[in-house]
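One protein chain is absent from this view; the other protein chains keep their places.
Labels run A and B following the written order; every chain starts at residue 1.
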Amino acid sequence: MALHLPSPRNTSPSMTLRPFFWRKLQNGLVQTFSIIALALAIGAMLWILGTIFSRGGEVLSWDFLTNSSKPYGVPGNGIANALLGTLMITVTAAVIAIPIALAAGIGLSEFAKQSRFANLMRFCINVMMGIPSILIGLFVYMLWVVPQKSFSGFAGALALAILMIPVITRTTEDMLRMVSDHLREAALALGCSRWEMIVQVVCKSARNGLVSGILLAVARVAGETAPLLFTALFADTWPRDFFTHPTANIPVLITETTTNSPFEAMHQVGWGAALVITLIVLIINIVAKTCFREQKR
Amino acid sequence: MNTVNNMTNPKIKVRNLSFYYENGHQALFNNDLDIREHAITAVIGPSGCGKSTHLRTYNRIYSLHRGQRAEGEIWLDGINILAPETDLLLLRRRVGMIFQRPTPFPMSVFENVAYPLRLHFKMNKREVADRVEQALRDASLWEEVKDTLHKSGQALSGGQQQRLCIARAIVTEPEVLLLDEPTSAIDPVATLKIEDLLLRLKERFTIVIVTHNMQQAARISDVTAFFYKGHIVETGETKQVFTTPKQKQTEEYITGRFG
Partner (left out) sequence: MKRIAFLDTTFRNVCLICAGVCGVLTLTLFLQLASASGEAWQTFGWGFLISTEWDPVTNVYGALPAIVGTLLTTGLALFIALSLAFVCALQIVDAPPVLSKILSYGIDLLAAIPSVIYGMWGLFILCPLLQEAFWLLEIDTNGFGLLAASLILALMILPYICAVMRDVLKMTPVLLKEAAMGAGCTTWECARDILLRHGAKELLGGVFIGLGRALGETMAVLFVVGNVIEIPGSLLEGCTTIAATLANNFAEADGLQQSVLFALGLILLLMAFGIQILAHCYLRKTAQKKGA
């Protein structure tokens, strides 16, 4: 051990203090900047929400919600067909995606665990989550629309399902992993078979987290527009031929009425539709976050 | 209050210190205490008695937390630490602190020690390196880390990490070192090393150590203050407090009847 040499008691002359002034000034500047930044961010957000609510609120009415959409100039414009179409597309997507994704999540967390296969699949899930949604639209276009020779609501649902699968798989796996192994062992000790143990005990105890994860995924895809551009497309008709014809939906309706139309009346329809889809997405989010709050470890 | 002999010109004078948490709970009641220069003062007492809270007022680290507030006066060489106009950066350069668990910064061993130096002083590279080496030597860590200076400080063992934190605290040459149960998360061998180190450092620094370990207090401190429920029950020379305590509560605590 080094011999201790008492060094001079007081600050030696070579130690010139950095003036506090600059450091404090810098600190003050950053603090001010960050408060301005926060105000700016919140301001912009409130502005966006405010615009949606005020402009959308002007046109929102019972007729608007129950009339079907019409070309410019035809009176009694509404969004009912698009609302129904969005509902059908989203629900179909959820019906396709949820069973697959739940099973995949169970497979990864309960069976594959740390195997090479599981790690590869986890990587693929990450990649899938990072793939721009418009490419999923292209994908389904080639895979479904071209062979079927028709745009259809179902193709849109397929695209949204593909978007949902990795998200739900990931949350499912995370939630199931949070369940303690004691519970699994206890269930097996009681004489449950493996699949009973997983479905009835593990999934049940992670139920809130699973539901919340699914709802958040649904909310996320409900407002997706890009993948629907080449799949569901749009139509002013009611969504009767869900499997064979272009199907009306809110996100594409917004795009159509705002970018492809110079008329103020159409823009108003767009604002109304924007308000409706925002409300739907926000409400699903709030429900997911308050009613099914995931239990903290 | 107990007077301590040969208490000429204390380094820190605490007068009428009270402390409140954000929920209004009062943790300290009218504490009076003198901290002797170049000595180790041990603060002991059962857990929750306010000894850590008391220590945390000396560098006003409590002010990080919303709603916590201290009343009274703490004089450090004629400056009132608790006065609102006191410069916190200057105060914290003069009063260094070491915490219950080691707190290496997320940087290399070298950078951990160089960081506060660069923060406070204008200095060229050569001098920084010299002072870092000196501080690591003073903290008896140099021999163990001199070949791995560029490795993460968080990869050291617990005892080494704590000595790294001591090196980091002394490199800026503060006047007072505050140690808040510095060995509570460390194995006995490493604890002894740190105690040795403190005994050597007291020549240069005024040291205040909070500890729940009475043997530790008896081993290393010159002066002992016994806290109970936010009050300072007894202060005195360590030998006196441990052998002939004046207060009944002190005696009961020291003989292990509670706490």
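The definition used in the following text is that contacts are C-beta pairs under 8 Å (C-beta built on N, C-alpha and C of every residue); 3 or more make two chains touch, one makes a residue touch a chain.
No experiment lies behind these values; they were computed from the predicted model shown.
Q: Looking at the full complex, which residue from B:Arg15, B:His38, B:Arg69 or B:Arg101 touches the chain that isn't shown here?
A: B:Arg101
Q: Just name the one of A:Leu65, A:Val95, A:Val127 or A:Ala186 that touches the chain not displayed here.
A: Of these options, the touching residue for the absent chain is A:Val127.
Q: Just one of A:Leu40, A:Val74 or A:Ala265 touches the chain that is missing; which is it?
A: Considering all chains, including the one not shown, the answer is A:Leu40.
Q: May I ask you to list the residues on chain B that touch the chain which is not drawn?
A: Per the touch rule, chain B residues meeting the hidden chain are 59, 61, 64, 66, 89, 92-93, 96-97, 99-101, 103, 105-107, 115-116, 119-120, 152, 155, 165, 168-169, 172.
Q: Just checking the interface: what residues of chain A touch the absent partner chain?
A: Contacting residues on chain A, toward the hidden partner: 23-24, 26-27, 30-31, 33-35, 37-38, 40-42, 44-45, 47-49, 51-52, 99-101, 103-108, 110-112, 117-118, 120-121, 123-136, 138-139, 141-143, 162, 165-166, 169, 193-195, 198, 216, 219-220, 222-226, 229-230, 251, 254-255, 258-259, 267, 270-271, 274, 277-278, 281-282, 285-286, 289.
Throughout what follows, only the chains that are shown with their structure count from here on.
Q: Calculate how many whole Å lie between the centre of chain A and the centre of chain B, each centre taken as the average of the chain's C-alpha atoms.
A: Measuring from centre to centre gives 50 Å for this pair.
Q: Please give the residue numbers of chain A that touch chain B in the complex, ascending.
A: Listed in rising order, the residues are 1-2, 4, 6-7, 9-12, 14-18, 20, 23-24.
Q: Okay, in this complex, where on chain B does chain A touch?
A: 87, 89-90, 119-123, 127, 134, 137-138, 140, 142-143, 173, 200, 203-204
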